[in-house]
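Input: a single structure, listed below in structure tokens.
A selection of the complex's chains, in situ.
A and B label the chains in the order they appear, each numbered from 1.
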């Protein structure tokens, strides 16, 4: 299995509902380093997993939708505990949609899986990995 | 698959038996950066993998049992080559026990797997990953 990963980041405010979150129930914030990994069994005709330039650009677009924002005020996140692990899935799903729309190039339809890791600090990170439906 | 990881560290002395270890047969030591990863297919009702506060606290307890110690003198490690990879399994197994005892919260019974990585330097690390028996 081959993979490539690109890293970007977002700086957001949010709060959590639920006693388990302790002080994080207060409005606070985070820098998330976001690592988006694209996996496939075979390389494309250019000998790559995906155009790293397009991957970087499209990850940046997905993040721009909520960068420098208070997630508690964003309609797309209404009523949701925007935990690090949940955000990892959110970003992975958005990237999957980008691939299916062709935004990462024709070759990207051969991608088999996406994994997203969000680092919330030097001592804690979370991730989500999912398969893509291949064209078959 | 979702995951969260928390990082802590231990500073221990030990030695190895076996020619393969070369100079590491002498009493020496290591700082191990310990990354404990918890994985599950679905998030719990709070939208998380596990309470990150409890995960951090219980990892710290597991490590406290041998932190600032000479492993060669610890009864629990008697006769064992405490290699980095073996210690990764030791810590993973202790965390699995903690989960089964409920120390990471009720929701943690939904965790499917644990992975532990120990970084012994900037150029070498080791890991162990195991499934958890789910309640079902």
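The working rule: a residue touches a chain if its C-beta (ideal position, glycine included) is under 8 Å from a C-beta of that chain, and two chains touch if they have at least 3 such contacts.
Keep in mind that what you see is a predicted model, and the values were worked out from it rather than measured.
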item: Complete complex - number of sequence copies, 2 represented; value: 6
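Please note the rule applied: only the chains that are shown with their structure count from here on.
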item: Chain B - residues contacting chain A, complex; value: 1-8, 43, 46-49, 51-53, 56, 105, 107
item: List of chain A residues in touch with chain B within their complex; value: 18, 20-22, 80-81, 83-86, 88-89, 122-130
